[in-house]
Every structure is written in structure tokens, then in C-alpha cells.
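As you look at this complex, bear in mind that one protein chain is not there, while each of the others sits in place.
Should a chain be cited, it is by its letter among A, B and C, assigned in written order, with residues numbered from 1 in that chain.
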Amino acid sequence: MTVERWERHAEIPLLLLAGAFLVAYAWPVLDRHVDPDVRSWLSIVSWTVWAAFAVDFSVRLTLAENRVKYALQHWYDVALIALPLLRPLRLLRLLALLRLLNRTAAGSLVGRVTTYVTGVAVMSIGLGAIAVLDVEQDHAGANITTFGDALWWATTTVTTVGYGDRYPVTTPGRFIAVVLMLVGIAVVGTVTGSVAAWLVTNVKREEQTPQPATETTL
Amino acid sequence: MTVERWERHAEIPLLLLAGAFLVAYAWPVLDRHVDPDVRSWLSIVSWTVWAAFAVDFSVRLTLAENRVKYALQHWYDVALIALPLLRPLRLLRLLALLRLLNRTAAGSLVGRVTTYVTGVAVMSIGLGAIAVLDVEQDHAGANITTFGDALWWATTTVTTVGYGDRYPVTTPGRFIAVVLMLVGIAVVGTVTGSVAAWLVTNVKREEQTPQPATETTL
Amino acid sequence: MTVERWERHAEIPLLLLAGAFLVAYAWPVLDRHVDPDVRSWLSIVSWTVWAAFAVDFSVRLTLAENRVKYALQHWYDVALIALPLLRPLRLLRLLALLRLLNRTAAGSLVGRVTTYVTGVAVMSIGLGAIAVLDVEQDHAGANITTFGDALWWATTTVTTVGYGDRYPVTTPGRFIAVVLMLVGIAVVGTVTGSVAAWLVTNVKREEQTPQPATETTL
Partner (left out) sequence: MTVERWERHAEIPLLLLAGAFLVAYAWPVLDRHVDPDVRSWLSIVSWTVWAAFAVDFSVRLTLAENRVKYALQHWYDVALIALPLLRPLRLLRLLALLRLLNRTAAGSLVGRVTTYVTGVAVMSIGLGAIAVLDVEQDHAGANITTFGDALWWATTTVTTVGYGDRYPVTTPGRFIAVVLMLVGIAVVGTVTGSVAAWLVTNVKREEQTPQPATETTL
């Protein structure tokens, strides 16, 4: 059995597990007066997902031709399995959800890139909001204390507008902010790059059609 | 009769209706001590415009070859007719004004794109300012309470500068802000993309003319 | 005599006049306890420059083949002569200084564009700081009250960082801010566009050289 075949078979179960983990992570963050029993169950779900990811990675590592190279190439898998105690890092498991975006196969190159980046941006805003709320809401002096505020802050960060009416004050919160800023630069870069590519391609086409000279002045 | 023919005939009346709606929407927002009689009249104008848009869409749907496909492609028309009670959503009617921009047919590709995006940006700032004033000005703790402030805030948002001296505090206000941020990213992207396309096209032209080597160093 | 010939001869004197105007405008803004006598002299200089610009434009209009078209094309000249009483608008006279940048003839296209945009950015920051200080410093509740603050604010605005520790509170100040934001978008756009154009040109060159396939993955 090859790594590729295992990955193809494991894709759907891992997606469902990532979804289950998202629920288990987000629920106690959004509803802070959650029943202790429910909280215990959610914790079990979370650790089960971790175990499943660990098993999946072990199998892939076993099947790989060059194991050291494979582990280095998938360092984020290593990190998320080796560091389960760092709460915000657990969200890395949700990177599995990115595979959903890989299924957007149709359309032109620009279309696919745009779909992918939009998906990453929307997911980053949602997950970033939950994660920042998780680390900020119990901190004295924090100004991100509701999910609405967290979503708003995440959006102003990804668009690089940055009003500064809300901002993280804890160190984990600031790390989450840095991730969102990087996503934001990627989003702005892709939008701009797509427009540029579209214009370059079409200006050329326009010039090649026999027409009264269209001198493109700035 | 085809959809295209109906659209061509309905274009001017719809533009005028959108203009009338803009007046009916903006007046009570900008002049809060408007006479109750006038307010009633403006409300009638607003609902008449809604009815006219509903009739227009029904006709287009009837004329369309594949009605389900047409409705999905024009989901914003569906939304603005189905949700007339959500005040800020009513502004979607003003998207009809965008057709004005489609008439800028002359000039090169870069020129047309620039005109279109500038038009969208200016309209977004104006309409966004009115809409945000509408939802914010009566809210306790709001800091956007005059039309001047609203225009200033909308401009700092579209340019992605985001000083944060003014910012929306209500949920509808934040949704309007998100729309303006997206417009802003599109504007910045188009300006950048146009410069890039212009440079790529002209650097190539420069290189093809027999000249002492112009090594373009960064 | 043609318009072009007049413009070539008038260029140096107009540059010197614009420089004199800059001194006459900036001096009382930066040194608020300026001697009344000096202030009168500076006012005379300012009005003399206005008169000289008016004469220059009249001559050019007289020499032009199609006067209406010429006036429309040079609407900013019309504005700055017709509206001398609007203090901040007077700074439009300094657009004459932009002609200095037109003299940077050497180098590649990307180099020339970069030089031009850098020049516009630096001049905008300097002039914007003086102008905003002029309109803000006597206003109650203003937070831009020293030239250092004004320069700092202008820089954060042109780079679209927008901390929001300083921001204009008067309407003329906000108009100056909008101009600086537009310059900022142009600057960012040109930097980005230059990088993109440079990469596109050189990636193509790299691909044309016979080499083991350089698949440019993102």
C-alpha cells in the first residue's frame, strides 16, 4: 500500500474528525457556562481526535519511502501531534479542513487560486476568532470578550485595516494575530496578483487584435 | 421578447427608481428632524421602488429560458426582493446604479477597469457612509454620529488606512464595514494590478526596441 | 510662439516662484510667533506668486489652439487661480514642483517610475505635514500640533499603516488626509507593480535559458 492510497482513503474520516474537533474546541469557548459533564465529553472527543491523527501520521510514516524526509516535509503534522498540550496549537488539526479546498478542481487557474485563498481567509477568520476568544476572554484588561468582537477583530486584521478598537493583549493572542496578518497579506497579494495577471493577459490580447492603437497610458 | 431586450428597455427607469430610492433612504438619515408627513411620503416612495424591482425581476424570470439557473445567477436580486425589511439590505437596490458604470465603454482596458473601480469606490464610500450613519447614530456609545464623520470613516476604511478614531460598534455597522474593506482590497488590488500590467507591457516594448541593454534592476 | 515653447521658457521661473511660495506658506505655519512685518511681506510674496501663475496660465490659454479643451485639460490650473482664498488649495501651486521630477530622464522604465513615485511621496509627506499643521494646530481638540507630529502622521498615512495616535479632526485636515491616502495607494501600488513586472520579465528570461526545468511553485 502506498502513502497516496492511504491518504485517499483516510481523507474523509480525517475531515469528519477535524469537524468533530472543531465542535469540541469551540463549544466551551463560546458557551462558558457549559455543563461539566459535557465539558468532559468534549475533552474526550478532543483527545480521541488527537489519537486518530497520531495513528494516521504513524501509518503514513511507516508507508513512506524515506521516513526522515517525509517527517521533515510534514513538520506541521509532527508539531500538532508532539505538542497536544499547547491549546491554541491544537487548532492546527483543522488544517485538515484545507483539503476540502483542494477539491475545487474546476475553473481557470485564477478562479481556482481565488477560491482557495477566499476559503483560507474565511476559515482563518472563523478559527482565529474562536482561538483568540479562547485565550483572551478570561484575561484581565482584555478587550476581546465576545464572539462578535472576536470575529470583528479577525476581519479587520485579515483585511490589514487594523482600527485598533480591539486587539489581543496576551502572548498567545498576539501569535494568533500574526497568523491572521500573514493570511491577510496573502489575501491582498492574491487579489492584486489576480487583477494584474488578468490585465496583463487581456491587454496583450487587445493589442494583438487589429484595432486603432490603444496606447495604455497610466 | 427576450431577457436582454427587456433589460435594455428597463435600464433607464430602474436607474431613475434607484435614484429616487437613494433620496428616500438618505433624507431621513441625514435630516433626523424630518417632518412626519415627508417621512410617510418617503416611505411610500421606498416601497414603490421595491414593488417596481419585484415586478422587473418577475418579468425577467418569466422571460428566462432556465428559470432556476437565472434565479441562482441573480441571487442578489432575489435577496433584495425577499428581504425588504432588513433596512441596510435595501441599499442593494442601488447596485442598479452600477449599470451607469457599464456605460463607460470608451478607452483602453486598463482605463475602463480603473474607471469602473473608481466608480465603485466612490459610490461605496457615499452609500456606506449613509448606511453606517443610519445604523449607528442612535446607538449609545457610537462614535459615528454625523455625516462628516461617516464619510471620513468610510474613506479611511476603503483605503485600508484604518486610523481607528471612528469605528462602527453595532453588528449591522460592522457588516457595512466588511463590505467597505472588501471594496478597499479590490481598489488597492486594481490600482496595483494596473501599474503592474502597464509596466510589464511597456518594459517588454522597451526591450524589443533596439537600444543599449536596459537591465531593469530592482 | 507655441504653448510648448512658452512652457519651456517659463519652467525655471515658475519653479523658483513655487519655491518662494513654499517658504511664504510654510514660515508662518511653522513659526507661529512670526513678526507681523515679516507676515505682511510673506503675504505679498504669496499673492505675487498667484499673480504670476495667473499671467502664465493666461498666456498659455492665449497660445493654445483649442482654448476650451486646453482649460479642461488643465482644470487644476484653473482651480488654483480661481480659488486663491481657500488656503489649503493654494498648495496646488506646488504641483509646479512636480516638473522637477519630470527631469529624471535617465534609467530604465521601472527606475524612472520608481523615482517619480518616490519623489511624489516625499513631497506629499512634506507638504501634507505643513498643510495639516496649518489647518489643525489652532483647532480645539486637535492632536496634530507640532511639525514633528504632522510629519509622523503624514508618514503613517502614506504608508497606509494608520496607527491612529494622530489624526486630523477638521474638515480641511481630512481632505488633506484623503489626498495622502491616495498617494499612499499609488506608492504601494507602484512598488508592488514594479516587483511584479521585474519578476515577470525575469522569470520569462530564466525559462528561456536552457536549464533544468525551474518549476516556479508558489
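Heads up, the rule we're going with is that a residue touches a chain if its C-beta (ideal position, glycine included) is under 8 Å from a C-beta of that chain, and two chains touch if they have at least 3 such contacts.
The model shown is predicted, which means the values in this text are computed figures rather than measured ones.
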(message) Touch as defined at the start, partner being the missing chain; which of A:I44, A:L72 or A:I185 qualifies?
(response) A:I185
(message) From the list C:W27, C:W50 or C:Y163, pick the residue that touches the absent chain.
(response) C:Y163
(message) For the chain left out of this view, which of C:V3, C:A20, C:L182 or C:V195 touches it?
(response) C:V195
(request) Considering the whole complex rather than only what is displayed, give the residues of chain C touching the chain that is not shown. (result) 148, 152, 155-156, 159-165, 187-188, 191-200, 202-204, 206-207, 214-218
(message) Tell me which stretches of chain B touch the chain missing from the display.
(response) 162-164, 192-193, 196, 200
(message) Just checking the interface: what residues of chain A touch the absent partner chain?
(response) 108-111, 113, 157, 160-164, 167, 171, 174, 177-178, 181-182, 184-186, 188-190, 192-198, 200-201
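Operating definition for what follows: only the chains that are shown with their structure count from here on.
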(message) Interface check for copies chain B and chain C. Shared numbers divided by all numbers used: above half gives same, below half gives different; which is it?
(response) different
(message) Taking the mean of the CA coordinates per chain, how far is chain A from chain C in Å?
(response) 42
(message) I need the residues of chain A touching at least two other chains; which ones are they?
(response) 162-164, 192-193, 196, 200
